[in-house]
Every structure is written in C-alpha cells, then in structure tokens.
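As you look at this complex, bear in mind that one protein chain is not there, while each of the others sits in place.
In order of appearance the chains are A and B, and numbering begins at 1 in each one.
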Amino acid sequence: MAGCACTGEKVDSPQDLQLMDLLGHYRGYDGSLIPVLQGVQEIYGYLPAEVLEKVSQELKIPFSKVFGVVTFYAQFHLKPRGRNIIRVCLGTACHVLGNAKVFDRLKDILGVDNGGTTDDLRFTLESVACIGACGLAPCIMINDDTHGRLTVDGLEDILAQYA
Amino acid sequence: MPNVTLTVDGTQVTVPKGTTVVEAAWKAGAFVPTLCHDPELSKPGACRICVVEVKGARNLVASCVTEAVEGMEVQTSTPAVIEARKTILELMLDNHPEDCLTCHQAGDCKLQDYAYFYNVKPGAFGGESHQYELEDDNLFIVRNMNKCILCGKCLRACEEKQGRAVIDFAYRGFKTKVTTALDQPLADSVCVSCGSCVAVCPTGALTEKAMLGKARKWEIEKIRTTCPFCGVGCNLDLNVKGGKILGATSNPASPTNGRDLCVKGRFGIDYVHSPKRLTKPLIKKNGAFVESSWDEALDLVATKLGEIKNKFGSDAIAALSSARCTNEDNYVMQKFVRAGIGTNNVDHCART
Partner (left out) sequence: MSISKEMRSDIEERYKRNLERPRIVVGLGTCGIAAGGNKVMDAIKAEVAKKGLDVDVDFTSCIGMCFAEPVVEMALPGRASVVYGGVGPENVVQLIESHMVQKTPVAEQAQIQILGGAEAYEGIPAMEKSEYYEQQVRSVTWRLGRTNPERIEDYIATGGYEGIQKALTMDRIAIIDEIKKSGLRGRGGGGFPTGTKWQFVHDAVGDKKYIVCNADEGDPGAFMDRSVLEGDPHAVLEGMMIAAYAIGADEGVIYCRAEYPLAIRRLNMAIKVAEEMGIMGENIMGSGFNFKVRIKAGAGAFVCGEETALLNSIEGQRGMPRVRPPFPAHKGLWQKPTCLNNVETFANVPNIIRKGGDWFSSMGTEKSKGSKVFCITGKINHTGLCEVPMGMTLRDLVYNIAGGIKDGKKFKAVQSGGPSGGCLPTEKLDLSIDYESLGQAGAIMGSGGLVFMDEDSCMLDIAKYFLNFTQMESCGKCTPCREGTKRMLETLERICEGNGVPEDIDNLERLAKVIKTSALCALGQTAPNPVLTTLKYFRDEYEAHINEKRCPAGVCPELLNYTILADKCIGCGVCIKACPTGAISGEKKAVHVIDPTKCVKCGACVPKCKFDAIAKA
C-alpha cells in the first residue's frame, strides 16, 4: 500500500496510483463511500482490507462503518475474484424453467461452489436474485453479457468464450 | 413549549409537543416494553417490541419513534398488540441461548423480564440459531453475540456518546451482527474499553469480565461513590457482595457522568483488593525495604525533613501529590507544605 502523494511516500503500483486518483476525486463529497468502494473494487478486483482502512481514513468514515457498508451490499467482495464473473439468475422465471440444473452443472464444470473462484482465477460463480431478462429464462450473466435460453449441454461452449 | 393532549388506554394525558407516544404512555401509567429505545441515544425504531395501536393507523405503530399528536387515541394492550409483542419475543428467544439459569445477566435482563411478563417460552418456531464463538479476548468485556438481539444500543452508545464508532452492524438480514471493522477481535480493534456498550446492553450479550460468575444480580449491593482515578469526579456504583468489591458499574442518575465512565473507572477498581497494594509503610534498611510501624515511619520522615529544612532552608523541599487523592487529602497536603514546611513548592500530577 502506498501512502498519499503529499507525504512523499514511495508509490509503487499503478493500482495505488489509480486509488489515489479515485480518493482525490471523491474526497470531500458527501455520500461518496459507495462509489469509492465500487471504484476500489474496479481497480483491485476486490476490496483488500488495507485499502478499506485507507478509504476509512481518507473519507473520515469510521472503519467499522465502512465494513458495515461493504458487508451489507451483495456487490462487494472482501476476497479476490475471478476474471470472469458468472451470475446465475435465480429469478422466478429462471427458477420455473429449471435454472437450478444449470447452476449445478456449472458447479460441476468449474469445481467450485456458489461464491467460489476457480484456482486459476478465471471464473467466479455466483447466484443473483434476478437479472431482469426473464423472457430469456433460464439465463446467466457472464460479466456484462447475458446468455439466455440455456441448456445444460451448451454451457461449456459459452464458458469457452471467456479467457 | 406547547402541549398536546392524547388518550392512552382511555386516560387523557398532556405532554409537551415532540414527546414520543411511548413516553406519553408511560406518563399515563401504561406499561409499554422497549428494547432498542434509549432516551440518551438516537431512535432507530428497530426492535418493534413497543408497538401500540393508534386509531386510524393502518398498521401497529412503534411508539418509541412516533410523535404524540393532539387528539391521538392510543391503545397499549389490545389483543393485536399483545400478539405482536409475544411473537416478537418468541422470535428473539428462538435465536437466543436458553441458558438463563447460568446467565450472568439473569435478574437484570429486559428480555427475561418481558418473556416472564408475557409468559413467552422459547422454542415457539424452532429453526436455525446463531452459533457464534464467545468473544473474551478483551481484558474487561466479554461478548456473547448469540445473546444479542440486535437492538443496536451498544453501537449507538459507542458512536453517539463516546464518538468512537468502534463497532457497527455488519452483514445483512438474519446474518446481521454487531462487529468491529473486519469482524476482528475487540482486543485488536481501536476499542479503548470504556465499556459504554456494556452499560447499555439490555441482555447478557455484553458483560463485565471481572464480575462473571461472582454474583447473581440480586446479591449485589450497589454503593455510590466517586471515582478515585482522576479529577473529573465521575460517580460510579461499586458492586459489592459480602463486603468485597466485585467491580463498578455506571449509573444513569450520576449528575456528572451519567452512564459514561472510562476504562479506569469502570474496570480499574480491582486494585482495591489487589495483593500488590501497600498496606504498611516500608523503610529501606541495608538496601532492602522492611515493613515498619506508622510511628517509626512518620518519625523518620519528620526527622529527615526537619534536618533538610534546617540545613538547606524550606525551599529545598517540594511536594507532589496525586490527582487520585481526594480534594481533602490534597488540601491537607498543600497546607502542610505551605504552613508546616514553609514553601510554595507544591504540585500534583494532573495540574497540566
């Protein structure tokens, strides 16, 4: 972790530079915690504890409150995540049309459970309440792409599109 | 301030505008239970045990966060209200250990009192309950989060009274828990162990470590005294059983400090019974301290001081007293130095 540039401490990674930009952009704005956390997660892929502590100091928000916010929202992650995030929709329509089987098959293929990340950090598998593409049920989202009308057999081909 | 008049269970009551319904109900003599409510803290309206019926309202109303208004008609014990309170208590008990027999808080626990009053038994719905590990890493405070009903008074006291915000709600829904940042042990957090959280906890979730297992709540005699640690003069209640001080608790009625105490006042009273305490004077003889009588010690001091004064003058002597001593002791000390020795060289540790 690098310190603030004004203290003249050594800055050693591009991520830390991005972090300083982010904090500089939001410092002093009310209600900036969630966008800052979203930015941190964008930069690091997850929310490293020491970065959270720095966010708490810079935004002058008690660390316990930062942690409270982080753990409240499903989007935030305290552990490293895969390059590609698979979100299996557990919405009503998907449920009715059998997305549980799709979920099980994905767990099999990837060898991880719900919330797990593959050892090569290629995929993280998650469930999501509803991605709002019910007309295409059953569906999953990989990163920002929605894949609809899935069949268990077609999953491997879809995964192959993501390095 | 203008007043408003409302009826509570048919009784008219007049209260200043801005008063909450629960306070008005209490004034009217009605029994309304509260758990998350605290007159000194902000009002989340979270536990819902204080619900009452208000004429015209669609649902039951949390009386601790509803302002009393002119002409309001409040019912505090209709069947719907009682059913809601009982159910809420059942829900709390279903996620709470059934160990009132050995719980330190028994006898001074609001959850227990209300369960008794409403004849609520545990196990109404069953199901999963929290299985958190006991947190006893802190020197003075034991946290048993299985007994926590998430009223949030501890974290509000920490933030609003102490300005610390060491703890907050973390996680969500059924998994909600009061934690430090990163859910670390209290000992590793920025907690200064003031114990304000313990003072406001309505259940046995937060307890004073030193007193655990030492006495049932009803065996404890509380003796009001002034904290000896510094010059602020906080009041505290010594918790005494069988002539022995077990610990100290704060008392909301204290004029100086209310329920606030620092770590020393709340948890430092154990020195009274410390075996390391000096109870007799010691005189160094042949390089080692040897117990002596008060007469011998005082004679020695008087002689030596007299010799110094004669030989070097009064200003060769200075006295330092302790801020932990009472005003009276310190008065006597300076009087002795000024009138007895004849110098103004007197000071004490908390002057600056």
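Here, a contact is a pair of C-beta atoms (placed from the backbone, for glycine too) under 8 Å apart; a residue touches a chain by one contact, two chains touch by 3 or more.
All of these numbers come straight from a predicted model, not from anything done at the bench.
Trainee: Identify the residue among A:I86, A:L125, A:C139 or A:L155 that touches the chain left out of the display.
Mentor: Missing-chain contact among the listed residues: A:C139.
Trainee: Thinking of the whole complex, not just what is shown, which of A:H25, A:K79 or A:R149 touches the missing chain?
Mentor: Of the listed residues, the one touching the omitted chain is A:R149.
Trainee: Out of A:P35, A:G111 or A:G154, which residue would touch the omitted chain in the full complex?
Mentor: Answer from the full complex: A:P35 touches the omitted chain.
Trainee: Consider the whole complex, including the chain that is not shown, and state which of B:V51, B:C109, B:A181 or B:L238 touches that chain.
Mentor: If we include the chain that is not displayed, B:V51 is the one touching it.
Trainee: To test your reading of the contact rule: which positions on chain B touch the chain that is missing from view?
Mentor: Answer for chain B: residues 43-49, 51, 59-60, 62, 65, 67, 80, 83-84, 87-88, 91-92, 94-95, 124-128, 149-150, 169, 171-176 touch the chain left out.
Trainee: Using the touch rule from the top, list residues of chain A that touch the missing partner.
Mentor: On the side of chain A, residues 30-35, 37-38, 61, 65, 68-69, 72-76, 90-93, 95-96, 128-137, 139, 141, 144-149 touch the unshown chain.
Keep in mind that, in the parts below, only the chains that are shown with their structure count from here on.
Trainee: Centre to centre, by mean C-alpha position, how many angstrom separate chain A and chain B?
Mentor: The separation of the two C-alpha centroids amounts to 42 Å.
Trainee: Give the list of chain A residues in touch with chain B in this complex.
Mentor: Within the complex, chain A contacts chain B at residues 49, 52-53, 56, 62-68, 71-72.
Trainee: In their shared complex, at which residues does chain B touch chain A?
Mentor: Residues in contact with chain A: 155, 159, 164-172, 179-183, 189-190.
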